[in-house]
Every structure is written in C-alpha cells, then in structure tokens.
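What you see is part of a larger complex, with each chain still in position.
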Amino acid sequence: MRFAVAVFPGSNCDVDAYRALHDVLGRDVEYLWYRETDLSGFDGVILPGGFSYGDYLRPGAIARFAPLMEAVVRFAGRGGMVLGICNGFQLLTEAGLLPGALLRNRDLTFLCDTVPVRVENADTAFTRCCQNGQVLRLPIAHGDGNYAVDAATLAVMEQRGQVILRYCAPDGTVDEQHNPNGSVANIAGIINGQGNVAGMMPHPERAAEELLGGTNGLFILQSMVQELERRQHEASRC
Amino acid sequence: MKLPGAERTARVGLTDAEYARIVELVGREPGDLELDLFGVMWSEHCSYKTSRPLLRLFPTTGAAVLQGPGENAGIVDIGDGLAVVMKVESHNHPSAVEPYQGAATGSGGIIRDIFTMGARPVAMLDSLRFGDLGEARQRSLFRGVVKGIGDYDNCMGIPTVAGEVGFDDSYTGNCLVNAMCVGIIRHTDIKRGAATGVGNPVILVGATTGRDGMGGASFASVDLTAASQERKSAVQVGDPFLEKLLLEACLELFRTDAVVGIQDLGAAGLTSASCETAARGGMGIDLDVALVPRREDGMVPAEVMISESQERMLVIAHQGREEEVQCIFDKWGLNAAVIGRVTDDGMLTIRNGDVVVGQVPAKALAEQAPLRHPEAVRPAWQDDLLDLDVTRLQQQDDWTGTLTALLGTPTIASKEWVYRQYDSVVRTNTVIGPGSDAAVLRVDGTDHGIALTIDGPGRMCLLDPATGAAMAVAEAARNLVCSGAKPLALTDCLNFGNPEKPEVFWQFSQAVVGMSEACRKLRIPVIGGNVSFYNETGASAIVPTPVVGMVGVVEDLAHICRQGFGEPDSVVVLLGA
Amino acid sequence: MKARVLISPKKGIADPQGTAVEQALHTLGFAGVRAVRVGKVIDLELPEGDHTAALAALTCMSEQLLANTVVEAYSCTILDEGA
C-alpha cells in the first residue's frame, strides 16, 4: 500500500501528512511533485494543506491546472482514494471533484484552533473507524473554510450521506454558535457520490500524536488505511 | 559641475565630517551613485554607527555559541550535532505607514536572515506595541499588523508560536513591530555571507527588482513626519508565496556543495548584500546592474543598487557550477542571474553594461562608517517619575471590580484574538503553542525540544532603563525555566527614540548596561540583535523598549510544564523573592 | 488592447466580505448603504487584434480560471483598442 502526498508550489502541510502516514502509521509514502503525471503504483493520494500558488486569486484556483491534477482526476475516475485536507479540499472543489466552494471565513480572519467535529456518516471509506455521532477534536487552520453550495445540491448531498463531518459543540450539538467559519449546515467535510474522494477543512494529520495534543485524526487516516487493506485483500483473492 | 559638499551630503542624510571621511576612503570626491551607496550604507539602520560602541558591552561568547553577532543571524549549539539559528528584527517604520505590508515584509526579511544561514526556519515570534485601542487608527494598525504577520507566516508554513502585545500612548505615532525567526540546522551545514574565490560568480536569485522600497534603509533612520507618510515609494509589498519557493530552492541548493557564500537582500538591497559579502570575504565584487532582472522600465543604476524589492538573495557559487544553480531555481520557477564576479581588489565595482558607473572599497561601505558618540544625559523628569508615594494611593475596596478592570485592559487581557490568526502548529512540532509562558517545540529526530519566548517590559524601562532591560532578560529566562527549559542564548531588539537627543541616548546606554549585566549574571550570551532608533513622532519618543527573544533547550519532552493549573486539588506554591 | 473582467459573488451566495464592509460603513455613519457585494476586478492587456476574438478569449479565461462559476458571476469588457 503506497500513499502519494502531492507537493504544489506553496504546499506546506505536505510534511505533516507525510509524517502522520509514515512516522506514525508506518506506511509507505512518497512526495509527488506537481509536474508528475503518473500515479501508477499508488493506492491513495493526499492533497495536503498549505497555500498552493499563494492562494492567489482563490485557494486552489491555479493549482487545479497542475499536471499532477490531471493524473489525480484520472486516478479518482478509476476509483482511487483521494483525501483533500484544507487547501487540498479547496483544490478538489476547484477541480470539480467535489461539489460546492470554500469562501472566506465569516469573520474574514484566519482561524487556528482545535475544534470538535461530529462524524455524520461512519459508513464511508474515510470514516469507517469512527461511530456515527462520534465527536472528534481536530485542528483547523484556515482563512477560507466557509463551505458554500446551492440548496438543491446540498439537499442531494444530505440525502446521500455525503456530509461526513460537521462542526459542533463538545457534546455533539450542531448549532450556529459552534460554527467557526460560517459553513453552510456546519459542514466540515464531505465525500463525493462514488465515495472515493473526500475533502475536509480540519487537519487529521495534525492530530496523530499524544505529544502534540491528541490522536483523533488517526480515526480518519486509519479508516483510509483499512479501506486500502480491504481492497488489496480483495484484489489478491481474485 | 559638482554640487558643493554640504548640499550633496544632506541629500543622502550624511554629515560634512562623514563626507570628508568618504573622500579620504575613496581617495577622491565620490560620484552621485557612489554617494548614494554611502548614504544608505552609512545610515544608522545599516551601519549601527551610534549603537555599535555600546553593543560591545554585551557578552557574546560561550561554549555553545557557534556564531555571535555580525552575521545574518546568531547560532547556538543544542546538542546532537544540531544548532538553533535565531534573530529578531524591527519593522516599525514601514508598519506605521502601511501596517499590513510593513508587518508582512518584516516577517519576510527575518525569515530570509535565518535560511540564508542554511537553516530550515521552524518558528516565528512577534513583539508588538500600539497606542490606545480606543482610537480607530490604532485599531486599524493593530488589525493590519496582525493580519500582515499571519498571512505571511501562515503562507510560509512556519508556525508562529509565541509573542507579546502591549499598549501605551507613547506608541501612538510609532507602533512597534518586532519579528523573530528561529531555525534549526546541522553544524556541518552552516552557511556564511562571505564572498571568496576570485572569479566565482555572483548570482542574484528570487524576485525581480522594482522601485519598491526605494531608500527604505535611510527611511528607517529618520523621524516619522507627515512627509514620510507620503513617501509611498518606500512601501514594499511582500510575496510570501515567492519567498516559500525561494526558501525551498535555497535549501535544495545547499544540499549541493555549489555555494561559497550567501546573503539575503534586506535594507539597502543589492548594495549591502554585495559590499558586506565582499568585505567579510576580504575580496571585491564586480557587478553589472544591466544584468539584474527588473520588473519596471527606466530604472537608473542607483535605483537598482538600493531598491529594497523583497524576496531576493545573493549567491556566490563555485565557478563552473552556474548551470547547476540555474537548474534548481528553474525548477522552482525563480530567476537566477549571474550579475558579477568575485575579484581580489577589495573594490565594489558597479557597471552598467560596458561603463563603470561606480567603484568604491567594499570595506569602506560595509564597515568603516565613522562611529558617533552622542551625549547621554539623564532626563530631568526621571526623578519626578520615581517620586511616587504609593502610601498616598487611594485604598481600593472593590477588589473584584479592580481585578476585572485590570484583566480587561488590553495589555493584560488574553491575546487569543491575535494568535488565533496565526497557524501555530504547521510542521507538527509544536508541543506548547501560544497561550503559555513559552512555546515548546520538538526537535525533529531527537527526544529533545527547544523553548522560545520574547519579552519586553516597556513601562519598567521608562522608570529605570537599566533595571527594566535587565528585567526583560530575567523575564525571558523565567518563562523558559517555567516551561522546563534551560536558557541558552538570546537575541534582542532595542527600540528607542532619536539617539541624537541626550535623554534618549541615556536611556539607550542604560538599557544596554542593564541588559549586559543581567546576561553576565545569568550566563546567557547575546548572539545577535537589532537596533531601531528614531521611533518618534513630533516631539515625543516611545518609552524605551528593549525586547528580548530567548531560546532554551528541553532535555526531555516528558518533563515540560504548561501555564495554568492542571487539575483540581493541586498544591499551589509561590516561589522566589 | 486593455481589457477588464469583473467578478462578483453570485446572487444567493454568501458574501462575508460584503457583509463586513456594509457593517463597517454603517459604523462610519453611512447608514443608508445597502446590498454591498465585494468582488474582484482583473485588468489586463491583450495583443492587438479582433474585438470579438478578444472577448471570446476573455470569456474563456474567466470560465477556466478567473471566476469560480459555482459561486461567482463575471463580465468582460474591452476598455480601449490600443493607442
């Protein structure tokens, strides 16, 4: 099982993702430069956080045209697992792999904190190690995390269980008071219709060690690992 | 026809005596371009001509010190073959004119100072001062500065882990924005800013050169007036994205052994970078301004030489390795232009194509500004300040009310509004972030950590500059010790008014004396620093504000301590005097 | 020739900047200001040539890169046709 961590000019949480997967979970991980066009040999792709192209124009707007993104689109089309974290989430919406868009935070300021989020659908490849309704404490650090989508699309997403994480109170209550950035319906993370591409503003890779304040992020990363193990197992059986 | 000396010198902000010294050093009357170079290099900001004699009082050596003051940043050993590189620098004047860009480029400059030494920057700290937050202008300065720092540091992917903010009316016309950067390096990877090896190429890398920041260095050495608010061409615009690429490209370049020396372009731009590297290497540099990649048309050689366009570095490489250097910067989409060569004549020679437009001894520019020894006089009002009879103060009955009022004053209140705008955890090494006595970071690949803090008790320095400055050192040391670290070294930023005023220079001298004594007693060497004078508007100077940034080593990350009561029923003990 | 692309948040999409600016204007005493929307203006120069072709190119740039059509609307204009 091999993970690719994409590196765009201006990515800066590529290191965080690498460390969580490699140092903490002991997985095979490689950095992949944005000019690469080949993802063969990789089973999972992480689009990390940071400021690709300085977030100029809009976060993810320019990175979306990087050669590597063409490969990511093909990879996702074949059912490959792609997780976009923070800037990676913004990039996935810009590339059209996920619905909606991420606007400036409601208060217009960058926000670095650790916040509770509720798992809305534990029956996905990215949340399988969680329980429905489980509250995870995850770091956030973003200026543009205000998720927006039109009402019709949102209704479909809700119905299909595509909302996987919502900002909430420590006890799991979802209300406007515990919405750090103004996201519609407190949305913190979503998944595509096929279930193989996910995007989230919180940073699971930054919550992987007790020393750094908690390990709740491992629920997400382990889910991905389990899914890939399951796929490998299946592939070897037939 | 040559202008008479007096007018010429006034234009570049030098005195007649300084002009005479230039004639002596150059061996003739300098040309206009040459005089411009002396104007910026001999400004207070670049030459430290007023502060240098006093700064010699600081203890700067110690078993752990690998690099003391004099380079782009200081370096101190933290064991395991690793070292910490650190420096603090002010960007007060630019921030007063344009808070967002001023603070952003302040971060950018100090970050370059760290990676120019070969280190990977791992943490940022900041020390800020503003006037009364009741005033709209002060709120907008505060907001702009914090956003400027946040946007730059966040985009760079360097966690901002600690800092301090204070408010006092004396900062109304002169906010203080001091930024500190800390990097980690292997001893064997340390780079220095010296040009050596005759014939070696001098390569300008990074951003293109424009008119922005024209004369910023001399700008930092004058009092702020309405006219300086109008000097809009001095506003530099930061591009953190470009700097992030520059950082990664430089670190990649260092992994080859093609680099002889490297220096960032800060105040006085290409002028300071070229004459300082030449002077440190005991060599000369011969460069051609026509080869400098530009973003504006019609720039004259002097403009190219003193432009303070951000995100540029000067690399001296081994001859024959030019292509390799080019290749790395190409990969990161950055310019790299060979603009000159190292020579053995000790001269900074500037060409514009085929024509030599200036030629002066590099050492004269970089190191031989005549020192100033202004008068220091204890202000008459100092006694009045100390003449407070506390027994005559009104007895307070409403303790709860007093406590709430105190906690509500901006200087004491929580600074969460500030540090929530900073990514304090990127790179996943932050064990203790903002909100405690000191920040603690894990050192990659070891079970040690480092602790960082920045402190400056301004009000104390007004009452007694020597004691106040000593208290800055002591407070920083206590913050580290409380977090479980052993203090190792400090870097300082001395923010004062106009040193030509005897009272201000008295404050400055006292502060240096006090700080030196504290450093000696606590055995904490000073490995670098920065002096910011002329923090005045109209007649009033800021209160003297020496700021201390300190690093300590945490032997075992299992034994660190956070601020705040951890659990109920803990025993509370008061230690100390 | 000089050209301009204006990009604004689509109707019905939240505009946090617009809301903040409106409130700030009220605080400053401009009480009657309403419906503030903050967008982007992108000015650029195109090689001299056919007006219609230039507009088509601008539309293309806007669709692909300059605007995020999920949340933003755009409009393109040619400001002059060269000196």
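As written, the chain order gives the labels A, B and C, with residue 1 at the start of each chain.
The rule is short, and it goes like this: contacts are C-beta pairs under 8 Å (C-beta built on N, C-alpha and C of every residue); 3 or more make two chains touch, one makes a residue touch a chain.
Please read these numbers as outputs of a predicted model, since none were measured by experiment.
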Seminar exercise, completed: The overall complex formula in this file, labelled as shown, is A x1, B x1, C x2
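In this section, only the chains that are shown with their structure count from here on.
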Exercise. Any idea how many Å lie between the Cα centroids of subunit A and subunit C?
Worked result: 30
Problem set entry | Between subunit C and subunit B, distance of the C-alpha-averaged centres to the nearest whole Å | 39
Seminar exercise, completed: In the complex, subunit B touches subunit A at residues 147, 150-151, 154-157, 239-242, 244-245, 332-333, 419-431, 442, 557
Problem set entry | Partner subunit A, residues of subunit C touching it in the complex | 12-17, 20, 40, 65-66, 68, 70-71
Problem set entry | Partner subunit C, residues of subunit A touching it in the complex | 57-58, 61-62, 65, 93-94, 99-101, 103-108, 146, 148-150, 182, 184
